[in-house]
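Every protein chain except one is present and positioned as in the full complex.
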Amino acid sequence: MTVSHDKEKRHDHDIEAVAPAADQDTLLEVSGIEVVYGGAILAVADVSLTIGNGEIVALLGANGAGKSTVLKAISGLASADRAKVRRGHIRLDGEDILGLAANRLATRGIVHVMEGRHVFSHLTVEENLLTGAFLHRPSRKELQRQLDDVYGWFPRLRDKRRTHAGLASGGEQQMLAIGRALLTQPRLVLLDEPSMGLAPRIVQEIFAIIARLNREKGTAFLLAEQNAALSLAYAQRGYVLDTGRVALEGPAADLAARDDLHRIYLGDAP
Amino acid sequence: MSDIELRLTGGIGEGASTRTLVGIAAAALIVALPFLATEYWINAIAVPFLILSLAGLGLNLLTGYAGQISLGAGAFMMVGAYAAFAFQLRLPELPLPLALIAAGIVAGAVGFAFGFPSTRIKGFYLIVSTLAAQFFFEWLFLKFPWFYNGDPSATISLPAGLSVFGIDLNSPHGRYYLTLASVAVLTWLSYNLVRSQPGRNWMALRDMDTAAAVIGVPILRAKLQAFAVSSFILGIAGALWAFAYLGSASVQSFGLTRSYQILFIIIIGGMGTIRGAYFGAAFVSLLPLALDWLFQRLLGGHVDAGLLQNIQKVIFGVLILWFLIKEPEGLARLLQRQRGDLGNRRLARLKIRRQT
Amino acid sequence: MNMFLETLIGGLLAGTMYSLVAIGFVLIYKASGVFNYAQGSILLFAALTFVSLTDQGVPVLVALAITVVVLALMAVGIERLILRPLVNRSPMTLFMATLGLAYIVEGTAQGLMGSQVRALDLGIEDLPIFLGDIMISQFDLTAAAVALVLVVALSLLFNKTRLGVELRGVADDTRAALSIGIDVNRIWQIVWTIAGLVGLVAGLLWGARQGVQFSLSLVVLKALPVLIIGGFTSIAGAIVGGLVVGATESLAETYIGPFLGGGITPWFAYALALAFLFIRPAGLFGEQKIERV
Partner (left out) sequence: MTTPSAPALEVKNISLAFKGVKAISDLSFEVAPQEICALIGPNGAGKSSLLNILNGVYVPDSGEIIFEGEHFHRMQPLEAARRGIGRGFQNNALFSGMSVADNVIAGLSRHARATLLEEALLLPRARAEARRFRERAHEVLRLFDLERHAETTVALLPYGVQKKVELARAIVAAPRLLLLDEPLAGMNSAEKQEIAQIIARLNRDLKLTIVLIEHDIGIVLKLAHHVVVLDYGRKLADGAPDTIRDNPEVIAAYLGHDKVEIAA
């Protein structure tokens, strides 16, 4: 009863009709989750979203709106931060995955590229990539092929492959984190603030690669970004979070055309 | 949250008068104990229990309140014992209570000195400093005959025994009352400290030291104070352990095992509470007896002392883990909760009765 | 001069033993953030298990194999029963938990296998060798060689194998490791097993020298200053730290000791470590941490 009530409220709030995951079949479904840190701090109040197979979905919102927490709840990393999903469901291919450990979810095809990149800084670039590739225990030959694949996508990484990851530039680290994640052969990549702290040109480069990966390999992406304009340019659909709730959702083009995004980010004009 | 408030009001509202009664009864019992218990109980249980409580209290100020871990409790007890010995031997005109205080001050100064590294280092790095104290004093007091007055067995015992202003305290009763008085006074002082500015500074330092510095808590001073006060109390506890309990002591009486024992007392009893030291000490003193009794009953005969000691070790280890995992606040919290539940249940029953 | 060199070399060789113990600490600290005070007890437990088996007439290799299995089982138990429930707790709590663990391991080892001193003969003769005029203990030399082999083996494991890369990854960033599918709990079990094996080697070497007995577990106390000097996170630091402590300790005992009445080794390493702490709190090879508020 309360659930339907909540939904109605959200519809009132929305101005446009909600676009469902179109005709693609649903890969991931998040319904009505509430996430709390350390038993007290409410980070996500009520978020529902879906991601279709091979879709790029943008998750937008200002700092502190709860984007990272939603991603952590999906990937299972929330528990490593003493956060807990108190309500709601998360389903992968219709199967409940809430409470599964992050490393188990990685074997099921969900990989999380965390905000701030989190590369293994004492490992070389190539060793970082290998840690991702080991997941499916490939043969030596297959491993090399997969590595070459990633180097093909990110040529900069090949040049740096003997460098300690901690010494790579911010953009290279971001590429490395994405490359490492891709080597786990995911069906869904959760990408948290890929543009953070990077020069615009590098950001463009990274987004172009994401789009290509999506097109050619059919990998789905959930992009949590502050940079709304850019991510909507590449995404098919988008959700806008505001203080832990979905404030807006719809096709990316529609969201990009609206001018109230500005309002959500920068507040009401006087 | 309302649940907690309920418990608090429940505790105060109806429990106040009962609590006073219980307190008075307990005090009466404690004072009258020597006339109720056998000599064995006083010598072998009550006195060591009180002294261990005092040592636990001392360490708890440093580790439980100020958050500075120490594996050197034994060292500071040792300093206290040897200092008391030196004062009694070389300044016989100094009355025993003053000698005890002076010994505490010496131990406090030593603690202050070994606390200095804490101004540079944090966390378990600090055990290096406290272990250094442990090994250094074991070496010092064994190496130089001056400290044990050249005694052939390198032990110390008071030349004139225990006496205060001419009253002989060498009997079990005398030693019990001396210990009880010391423990009572030092507990009162500690209680005052933890409830006032020094105690607040210690806890602030423990809970979030950077924030404490930023809001103006003088954290270096607070750390050194904690070391000094804690060692002062440990020093007096050490002197009592040597002369009121053992009679004669050596470096081995205050070895690393003693340091562990005191740390275990506060982990089991409850870190950061005054009464935790008492619960922990009671537990540590009574568990061996309970085990002994149990094995006598179960196996009917004599159990190898070595085996018993190993079993005890395992049990202590398991208990420490259990407390750290399930009840980091120790017995003090566990008992409080039990009482709280009881209170709540009583309150609930009251409500039901009123409704019917 | 010869005496100086002999003292120095003897100290360095003894220092390799300290390094060996310290490496066990570093492995565990890096991978699971635990300062494992029980490493000494584990060392005792490992050596005692092996000796008990060989005393019963079990062939050496079989005894080794059984000991390894026992250590692996213990590691799994520790991960399940201690590390997992205490995840996200403060380093202090974890440290105190390993104190509890040390008691359990010691009590169990001695309760099951007795607390008398056991002789252990590894078949290494302890005749001095002369290098020119300098006398060197053959046993120390062998021990140092074994330590060297172990360090080489470990570095191969860490740098050349898939497992090694994963281990280092977990040590660097546990969350990132989880996110790309590394089973961190399994890695912890493996690391604790390896640390147990390092403990076994160290325990056998020390045990052959002074008999397998309770005092073996006290080597944990030797490793601590070594770690402070070398840094908690670096195997190279553990090796260098061990050598520094071994050498300075034996030099100090020879040259400073007589002025202080001798027997200063128990605390000298600590005094040295304290001095280091004031100059370089993170140790020679450690990293400075930046605190965020």
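Going in written order, the chains are labelled A, B and C, and every chain counts its residues from 1.
Criterion: a residue touches a chain if its C-beta (ideal position, glycine included) is under 8 Å from a C-beta of that chain, and two chains touch if they have at least 3 such contacts.
Not measured: the values here are computed from a predicted model.
Engineer: Taking the full complex into account, find the residue in A:S48, A:S75, A:N103 or A:N227 that is in contact with the omitted chain.
Structural biologist: A:N227
Engineer: Kindly state which of the options B:L169, B:V183 or B:V229 is in contact with the chain not pictured.
Structural biologist: In the complete complex, the chain left out is touched by residue B:V229.
Engineer: Out of B:S70, B:Q88 or B:N201, which residue would touch the omitted chain in the full complex?
Structural biologist: B:N201
Engineer: If the hidden chain were put back, which of B:N192, B:Q252 or B:Q296 would touch it?
Structural biologist: Going through B:N192, B:Q252 or B:Q296 one by one, B:N192 is the residue touching the chain not shown.
Engineer: Could I get the residues of chain A that touch the absent chain, sorted low to high?
Structural biologist: Per the touch rule, chain A residues meeting the hidden chain are 37, 40-43, 45, 62-64, 115-116, 193, 195-197, 200, 203-204, 226-233, 243, 256, 261-262, 265-270.
Engineer: State which residues belonging to chain B touch the missing partner chain.
Structural biologist: Contacting residues on chain B, toward the hidden partner: 1, 4-5, 8, 189-190, 192-193, 196-198, 200-201, 203-204, 206-208, 210-218, 225, 229, 272.
The rule is short, and it goes like this: only the chains that are shown with their structure count from here on.
Engineer: Farthest chain from chain C, going by mean C-alpha coordinates, please.
Structural biologist: A
Engineer: Taking each chain's centre as the average of its Cα atoms, which chain lies closest to the overall Cα centroid?
Structural biologist: Smallest offset from the overall C-alpha mean is found for C.
Engineer: Take the average of all CA coordinates in chain A, do the same for chain B, and state the distance between these two points in whole angstrom.
Structural biologist: So the centroids are 53 Å from each other.
Engineer: Calculate how many whole Å lie between the centre of chain A and the centre of chain C, each centre taken as the average of the chain's C-alpha atoms.
Structural biologist: It comes to 43 Å between the two C-alpha centres.
Engineer: Rounded to the nearest whole Å, what is the centre-to-centre distance of chain B and chain C, using the mean of the C-alpha atoms as each centre?
Structural biologist: 32
Engineer: Residues of chain A touching chain C in their complex?
Structural biologist: Within the complex, chain A contacts chain C at residues 75-77, 80, 82, 101-103, 106-107, 111-114, 118-123, 127-128, 130-132, 134-135, 177, 180-181, 184.
Engineer: Provide the residue numbers of chain C that touch chain A in the complex, in ascending order.
Structural biologist: Residues in contact with chain A: 88, 162, 165-166, 168-169, 171-184.
Engineer: Under the stated contact criterion, what part of chain B meets chain C in this complex?
Structural biologist: Residues of chain B touching chain C: 67, 69, 117, 120-121, 123-125, 127-129, 131-132, 135-136, 138-139, 143-144, 210-211, 214, 256, 260, 263, 267, 306-307, 310-321, 324-325, 328.
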